[in-house]
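In this view, the complex is presented without one of its protein chains, the others remaining in place.
Moving on, here comes subunit A:
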Amino acid sequence: MNGWHLLPAALLVLACSGRYGGAPGAGARITVRGSDTLVVLMQRWAEASTTSQPDVVVEVSGGGTGTGIAALMNGTTDLAMASRPIAREERARIEGSGAKLVEIPVALDAVAIYIHESNPLSALTLDALRGVFAGKIRRWSELGGADRPIVLYSRESSSGTYAFFKEHVLQKCDFAPEAQSLPGTAAVVQAVARDPAAIGYGGIARARGVKVLPLRLADGSVVAPDHEAATTGRYPLTRPLFVYLRAPANPEAEGFARFLVGPEAQALAEEAGFFAWRSPP
């Protein structure tokens, strides 16, 4: 008994010393939340940034663009990663509280269409893609493939990729109710890799073990989501990835944001399968 009731007190002292002790500025933490598309790259960036800001710990977590921006609104994160531009209402909510919102494009991404590796389909037009995901085209035979139903893999509505795909491919249509919503691009890739009847979508950087389906443009040419097509904007599903923060931000968060647009971070983006940020031509 006698030693144990000292334990809470000891823990309290420890907790306080962790928070307030040490040199000022040491062990500063910044949190980054949001887009699952960006999570892996952001973790690499966070590791790389320790060379320029050795005292700053960057905590990265995913959850989807909507989650990240909601966290930025509630003030529970310093930076939000986004795979879509912030919506007008979201911007109004943040700026309504007196803060300024800073938008930093950090990389280019191409949303790729994934199909199973055994699928013989060679290209798809955007109209056909809309038909597939809106549930109007239901069998592969309608696209010249095997006679089996098309199984759609989509994302949760909190995903920026979901919002991007909906805006640029489905436009005014809704996703078919049969579209399965999975909790992340990795889950979509895994599901498509195992299912010969599957079609899914997600960032090009995550495409492993699946076939990336090129798109057929209106002029009849076929374009794959590669470096050249993405940076020239010929691939229609190219999108900028953003980081948002409130200004004035704390100096550590600002320093990290400045690091993200630097040459070192951009080289890492290319290495991770994204494309370095370049403003659209």
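Keep in mind that, in the parts below, a contact is a pair of C-beta atoms (placed from the backbone, for glycine too) under 8 Å apart; a residue touches a chain by one contact, two chains touch by 3 or more; residues count from 1.
Throughout what follows, contacts and distances are computed from a predicted model.
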item: Candidate names "Sarcosine oxidase, delta subunit family", "1,2-phenylacetyl-CoA epoxidase subunit B", "Phosphate transport system permease protein" or "Nitrogenase molybdenum-iron protein beta chain"; UniProt protein name, chain not shown; value: "Phosphate transport system permease protein"
item: Candidate in contact with the missing chain, chosen from A:L79, A:A179 or A:A229; value: A:A179
item: Full-complex contact with the absent chain, from A:L41, A:L79, A:A163 or A:I204; value: A:A163
item: Absent-chain contact - pick from A:R29, A:R194 or A:R208; value: A:R194
item: Residues belonging to subunit A that touch the chain removed from view; value: 63-67, 70, 73-74, 89-90, 93, 149, 151, 156-158, 162-163, 166, 172-175, 177-183, 191, 194-195, 197
